[in-house]
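The structure under discussion is supplied below as structure tokens; questions concerning it will follow.
Removed: one protein chain of the complex. Kept in place: all other protein chains.
In order of appearance the chains are A and B, and numbering begins at 1 in each one.
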Amino acid sequence: MTDTSANGQNNAAPKKNSLFVQDARLKRRKSAEKRFQWYGIGAISIGCIFLVVLLTNILMNGSSAFRQTFIDLPITLNAEEIEAAEASMLKTGAYKNIIYAALEEQVASKGVETEMSGKDLGKIMSDSAPGELRGFVLANPDAIGTTVDFSFFASSRVDGYFKGRVERADLVNDKNLDAAHLDIIDQLKDAGIVGLHFNAEFIFGADASDNRPEQAGMGLSILGSFYMMIVVLLLALPIGVGAAIYLEEFAPQSKFTDVIEVNISNLAAVPSIVFGILGLAIFIQTMHFTKSAPLVGGLVLTLMTLPTIIISTRAALKAVPPSIREAALGLGASRMQAVFDHVLPLAMPGILTGTIIGLAQALGETAPLLLIGMVGFLATNTPESFIAGFDTPNSAMPAQIYQWASRADPAFYERAWGGIIILLFFLLAMNIIAVILRRKFERRW
Amino acid sequence: MNDMRYIERATDMNETKITARDVHVFYGDSEAIKGVDVDIQARAVTAFIGPSGCGKSTFLRTINRMNDTIPSCRVTGGITLDGEDIYDKRVDVVQLRQKIGMVFQKPNPFPKSIYDNIAYGPRIHGLTKNKAEMDEIIEKSLRRAAIWDEVKDRLQAPGTGLSGGQQQRLCIARAIATSPEVLLMDEPCSALDPIATAQVEELIDELRQEYTVVIVTHSMQQAARVSQKTAFFHLGHLVEYGDTSDIFTNPKDQRTESYISGKIG
């Protein structure tokens, strides 16, 4: 009966209505369904391919940033030399000479023949070596008079040679390094004193100047991001959740609250750079907070995160069945008791998830931070105390990555990719925490 | 001979617990209740019946002022509990709702333990001084709700883990834990299977000894089974109110007749 539209044959030959035979219409419907499934599979496949390409690209480009070329160099800490160095005007310059001497000795002892002087040989070393040596001496005065095995960074050119970034042909016009240096490096490599090793400094260290990419690390910008996240969490969570509870549970339905609601939704869509310039104008120019401090960055990111938290909290509160509210009110609970005793605990997983996603979003935000001056190479030492860290100029992970990516030396380019790996690791960790929290707090009703 | 019939069915049919006079309820511009006068008797079960949207639930919710939670809702006229106007400015809804408990259509235990479900009401109203008193209230309430034997060994288990009928009886126990005088029930059995329904109905009949019960139901059979008084609502009007046996054997109004016997028009 339902299939009279197909053609008259069906009526004439009732056998055609058999369940085993599919009519044309059903076939069309089924093929449409099949097509739709393939569209979906196709869309997902494209997404997966993009993701795989992106991740492999990041890993391939970035993983090398975690390894660095080191040169092993035993130095005899002669007390007279050190005293002389400390007395001189250019202290690191004096230490440099100590290193050159040690390097010359080391090269000679490994049987490498060269006409280069110690100073010329020193080009294979990073400029950071003298500072490092001096830092060690000041920290360990007892070691003076003994011979200590140091492992200094090789210069970024040498590092690039090890990682295949630098070829001999590239060095023709390079005043920092000659092909002759590479011959020595090859021999030193065979002697086992130059090689690639894991570089913890990249994760824990501070940024370095343009001509010392081999020394640059993410450490302080991680700390800066961490401080900002504390500020965002402490401000955005209570303010956002409070505002959401008021709007959802208490606010009378009026034109005014409607306007507020619409504006909160709009605020979530405002470009983050707008918040940056707002932060610059209000917090720095008007209120004179310390420029580039995580406190200011945190305030700006709080502004940016608030709408996300408010919207997700309201959604979580809305998802709590009204029967729970009714049950509490029907027992004579006041509105506030109903909300805080029953509704909020049930909305908690949603609120936490929303908050963590908001935090993750803030963690990856770059543009507003650039405007308030949280760029790289601001902090070279860890803050003096935990509290002081809020007010000490610092950078943040994404700003640091952006900074590296825009520097000239290709060695920094590699570090930018490495920084992205660290950033992604933190985002992944936060999302995992969000999932765990939701699982933990989720309750059935 | 007529009097003989009522001996078992009703106890004290003279005392009035709740009085409503010319009650109108508006949702914004639409009038949901159009002038209802009714006297609800103490220690009896009064059933509100009527087609969907007739205002019976709305009227039930005006009795403990649950409609206050809806911003656009406005109530005029007078409702008194033991002669006191419940819409008086001096009345606090929290106190009112302690006296007039409510059980809802869908069993809605809090997602907490059975113990905490019952304890919540007494706790917020400060009815107990120590844990021993609380334990006593919880046992008494659960016993009265005829669910004690089923849950006494797992008071710390979540209330949401019970079956539908048990959940609803838990909700009734929760409602009576605050020692109310009136129990309002909004279609308490609509989500339950027949066995659970029978258990809840039996419970309602027992509760009549101590409480004034008002029940909204879609099941005419249920109204006939558990109530002594029946009120028929239609399009916001209270069409007919009287003894349940009269309403079901010999209704005075044509609309009541049509509704209860399932006729068109």
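Everything below uses one rule, namely that a contact is a pair of C-beta atoms (placed from the backbone, for glycine too) under 8 Å apart; a residue touches a chain by one contact, two chains touch by 3 or more.
FYI, contacts and distances are computed from a predicted model.
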### Task
Would you mind picking the UniProt name of the chain not drawn here, from "RNA polymerase sigma factor", "Acyl-CoA dehydrogenase", "Fe-S cluster assembly ATPase SufC" or "Phosphate-specific transport system accessory protein PhoU"?
"Phosphate-specific transport system accessory protein PhoU"
### Message
Based on the whole assembly, the unshown chain contacts which displayed chains?
### Response
B
### Query
Out of B:Ser72, B:Gln95, B:Gln156 or B:Gln221, which touches the unshown chain?
B:Gln221
### Message
Using the document's contact rule, name the residues of chain B that touch the chain not shown here.
### Response
220-221, 224, 247-251, 254, 256-258, 260-265
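Keep in mind that, in the parts below, only the chains that are shown with their structure count from here on.
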### Message
On a C-alpha centroid basis, what's the spacing between chain A and chain B, in Å?
### Response
59
### Task
Report the residues of chain A in contact with chain B in the complex, numbered from low to high.
252-253, 321, 323-334, 337, 341-342, 346, 443-445
### Query
Once bound in the complex, which stretches of chain B touch chain A?
64, 66, 69, 71-72, 93-98, 101-104, 106, 108-111, 120-121, 124-125, 160, 171, 174-175, 178
